[in-house]
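Take a look at subunit A:
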Amino acid sequence: MQTVFSIAIDAFAYGMALFIICIGLSLTMGLMRVINLAHGAFAMIAGYIASYAQRELGTGYAVAILLAILGTIAISIPLERLLYRRIYGSPQLTQVLMTIGITFCVIGITNFFFGPTLKTIPLPAALSTPVDLGFRTVAGHRLFVMACGVIVAGGLWFLIEKTAFGIKLRATVDNAGMADALGIKTQVVYAISFAIAMGLAAFGGVVAAEFLPIEPYYALRYMVTFLVVVSVGGAGSIPGALLACLVLGAIDTTGRYLMPDFGNFFFYAAVIAIVCVFPRGFLGRAQ
Partner candidate 1 sequence: MSELFRVEGLSKSFGGLAVSREIDLAMNAGDRLALIGPNGAGKTTFVNLVTGQLRPSSGRVVLNGEDVTGLGAVRRVRKGLVRTFQVTRLFSDLTPEEHVTLTVLQRLGRATRIIGRFRGDAEVSAEVESLLRTLGLLDVARRKVGEIAYGQQRLLEIAIALALKPKVLLLDEPAAGVPSTETPRIEQALEHLPPSLAVLMIEHDMDLVFRFARRVVVLAAGEIIFEGLPSDVAANEKVREAYLGNYAHARRVA
Partner candidate 2 sequence: MQVIAKSRPVASPPKAAGHLVRDGAGLVLILAAGAAGYWLFPDNLALLTRVIAIALLVLSLDLLVGYCGVASLGQATLFGAGAYAAGMACLRGVTEPMTLIAIGAVAGACAGLVMGTIMLRAHGLAQLVLSIAIVQLAHEAANKASAYTGGSDGLAGFSPSPLFGTFEFDLWGRTAYLFGLGLLVLVFIALKFVVASPFGVLCRGIKEDPVRIRSMGAFVFPVLLKMFVISGAVAGMGGALAAISTQVVGLDSVSFELSANSLVMLVLGGLGSLYGALIGTVIFMGFEHVVSAINPFHWMTMVGALLIAVVLVAPGGLGGLVSRLRPRLRGRNGEQP
C-alpha cells in the first residue's frame, strides 16, 4: 500500500511537470492551429535565462522565474511577428518545417552562447530539502511542482471560462471570421494567446527543470513527448491536457516501476491504444 502511494505521488508530480510545459503547446495547437514543434525551444530559453540570472546575476529563485517568463515572452514576440504570422493557416507540414527550423536555430545559438554543458537552476533551500510525508520523503520541489500544476490549471480555467478575454478567446477559436465580424480584434487575441502560451512554456521549463534538465538539446529531446501528450489530451483542451498528463504520467511511472526494462513499451503502447480509441484525444474538439 505504501508503495502504491509512493508511486502515485511520483506519478502525480511527473504528470504535473509535463502539464505545466505542455499546456502552452496545447493552447497554440488548439487555438491557433499551429503545430509549434519549437515549444520546447522556448521552455529551454527560459531555463537558460533562469540559470543565468541565478548563477551570474545572483538573483533569487522567484526573480529568476519572473525574468525567465518575461525574457522568453520578449524573445517570442518578434518571432511571432516575423515568423509565426506567416504560418497561421498554412498546411501543417509547412508549420512543421518552419518550427523545426526555429528549433534548430535556437539549439545552435544556445550552444554557441552557453556551451554544451548541463545548466542547473539552483533551488532555494525551502524547496531542495526533502519533506517527510510519514511513509516516505518527497523532495520539496516535487510538492512545489504539484502545487504549480494545480494553480496553472485553475488559473487557466478561470481565465478561459470566467473572464472577458476568455469569452473572446473561445469565440475566436470557434469561428475566427465571425469573431472578427463581431468586433473582436482576433489579431490581438492571437498575440496575447501566443504570449500566454510562451509564458507557460517558460514557467514550465524552469519549474520542471528538475525533471527535464536544461541543456542545448532539450528542445529536440522532449519534442516528441510534448507533442504526444498534447495530442493524447486533445489540442486546445485544458482538462484534456491535464487528464493526458496524469494518465500518461501514471502509466510511465508505474510501468517503469513494475517493469523498468519495458518502460517505453508501456508508454507508447498506451499512446497507440488511446489514440485508436480517442482519435481526437481525450477531450479534443471535433475538427
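As a working rule, a contact is a pair of C-beta atoms (placed from the backbone, for glycine too) under 8 Å apart; a residue touches a chain by one contact, two chains touch by 3 or more; residues count from 1.
Picked so that all candidates are chains of the complex that A comes from, given by their letters.
Source: prediction; values computed, not measured.
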* Determine, using the touch definition above, which of 1 or 2 touches subunit A in the complex. => 2
* Report the residues of subunit A in contact with candidate 2 in the complex, numbered from low to high. => 29, 35, 83, 86-87, 89-94, 96-98, 100-109, 111-112, 224, 227-228, 231-232, 235, 261-262, 264-265, 268-269, 271-272, 275-276, 279-281, 287
